[in-house]
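Each remark here refers to the structure printed beneath this line.
Complex shown without one protein chain; remaining protein chains in place.
Naming follows writing order (A, B and C), and every chain is counted from residue 1.
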Amino acid sequence: MKTGRTEAFSDGVLAIIITIMVLEMKAPDGASFNNLKPSLPVFLTYVLSFVYVGIYWNNHHHLFQAISNVNGKVLWANLNLLFWLSLFPFTTSWMGKNHFESTPTALYGCILFLAALAFKILVYCVIKIEGANSKIGIIYKSDKRVNISIALYLAGIGISYIYTLLAVFIYLIVAILWIIPDKRIEKSIH
Amino acid sequence: MKTGRTEAFSDGVLAIIITIMVLEMKAPDGASFNNLKPSLPVFLTYVLSFVYVGIYWNNHHHLFQAISNVNGKVLWANLNLLFWLSLFPFTTSWMGKNHFESTPTALYGCILFLAALAFKILVYCVIKIEGANSKIGIIYKSDKRVNISIALYLAGIGISYIYTLLAVFIYLIVAILWIIPDKRIEKSIH
Amino acid sequence: MKTGRTEAFSDGVLAIIITIMVLEMKAPDGASFNNLKPSLPVFLTYVLSFVYVGIYWNNHHHLFQAISNVNGKVLWANLNLLFWLSLFPFTTSWMGKNHFESTPTALYGCILFLAALAFKILVYCVIKIEGANSKIGIIYKSDKRVNISIALYLAGIGISYIYTLLAVFIYLIVAILWIIPDKRIEKSIH
Partner (left out) sequence: MKTGRTEAFSDGVLAIIITIMVLEMKAPDGASFNNLKPSLPVFLTYVLSFVYVGIYWNNHHHLFQAISNVNGKVLWANLNLLFWLSLFPFTTSWMGKNHFESTPTALYGCILFLAALAFKILVYCVIKIEGANSKIGIIYKSDKRVNISIALYLAGIGISYIYTLLAVFIYLIVAILWIIPDKRIEKSIH
């Protein structure tokens, strides 16, 4: 099977996930800047989650760029990734509503962790088709960035119960880590 | 007519159906794990319905993979399928809200049944174009999995009024039946 | 400019329009069939509007099938059509909520009328590029079905204030008129 429809379906789902989160930001009834204040934490979590979905879309794009065929396992591994990403609006909304309290912040980290794990599984299924010596196999062999992210998410979940804002800061650091372009990947793909 | 736009439109509709169901999971106001409890049945029905939409997307993908042209009848048979699938969020939400009571569980099965029937009709319309001896005609001639699913859905609808959780369990079994890869189909398509 | 992105964008917008209408059908709190009763008119309007959006998607598909280039005017004529179609969920919801009262039913007809007019404008812009003797110019020269529909919508708007259900019936007749395949178009396109 060609990758076309898997990419199109994933694009659709990611486009919706990234956009419906903004629906959580209800326009306040009053018309002054003060009325916007309660929306601020919701806005900040929206920014963080927008960046995360953007990162996943970028990674998904890079991954499927390098392959040309999928099988049933890849389709389900991809749906598994989309499932965890589809929970972002819920955890984003819960964390934003409760102004970064411990449990919502920990759950936010759990879903980030499970999405990262799902991405690793997807990469694994893709490499099984393409072979370990394929372009994609070589790029993802020493998958440092994903592993560091997973470790930091786990740290963030624990730290949520000690010093919550530090956990949010860690999630932010991981996001920044991914925005910085990985010269190595860009070079080997182009 | 080429299949491109029918696939793109279906991908869009399925991407929205699979994603808006998560909107039913409203973030609770409190910030403890206990506040999440009432969302649990909604979450479980979400998982079940996500898997079902995923299955339909997979099957749709496989079906259109094997054909290259559509006519007016296929377009309407496809819209008919999308219509029944578009009712999933409603029945999912009703079943989840009412913690798996009899009537919502039966209605959930009815919509599953009607969607499966719509898929059979779509396959029938496709085979009318491609011919009974085409690749797709041979694969779907002995359409055992669809027929077993339809029988199990009908059983589930009845059982909803006797022992509701068993009906939910039957719907789950059908889903698992479809996730297990059908070697026969994968072989003949590739 | 190629038609690819205009089709993709239109598919996206139509997929969302057709799907968000189902969001108006809120799952009732009770779990018996009686609790579903108030949703019935909303469901019936949903079916009617789903069919209408399906018809527009089909017509849009047929129209763009026959052309290969678009210009700025076509892009805006297309956005104009999408604008009126985007009001379907609003008028559908208003008519459904008020159980087919006069004014909502008339407004529903107005939007149907304006969408049909927008489609005529889009066809006109397309023919200006392709020429009156092109395939698409010949098909749409004697544009009987669109003209009859427009006349019936206008009739329906007036009749809404005399005998409302007859107006709904007229809208239904127009829809059926479009589902019946137009052999002439199918032949000349294939």
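Just so we're on the same page, a contact is a pair of C-beta atoms (placed from the backbone, for glycine too) under 8 Å apart; a residue touches a chain by one contact, two chains touch by 3 or more.
Here the structure is a predicted model, which means the values were calculated and not measured.
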item	value
Candidate in contact with the missing chain, chosen from A:1, A:15 or A:44	A:15
Missing-partner contacts on chain C, residue numbers	1, 5-6, 8-9, 12-13, 15-17, 20, 23-24, 71-73, 75-76, 79, 82-83, 86-87, 89-91, 93-94, 97-98, 101-104, 107
Positions on chain A where the hidden chain makes contact	7-8, 11-12, 14-16, 18-20, 22-23, 25-33, 36, 47, 50, 54, 57-58, 61-62, 64-65, 179, 181, 186, 189-190
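The rule is simple: only the chains that are shown with their structure count from here on.
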item	value
Cα superposition of chain A on its sequence copy chain B - rotation in ° rounded to nearest 5	90
Chain whose average C-alpha position is farthest from chain C's own	A
Centroid spacing, where centroids are CA-atom means, of chain A and chain C in whole angstrom	37
Junction residues of chain B, two or more chains touched	8, 12, 15-16, 20, 23
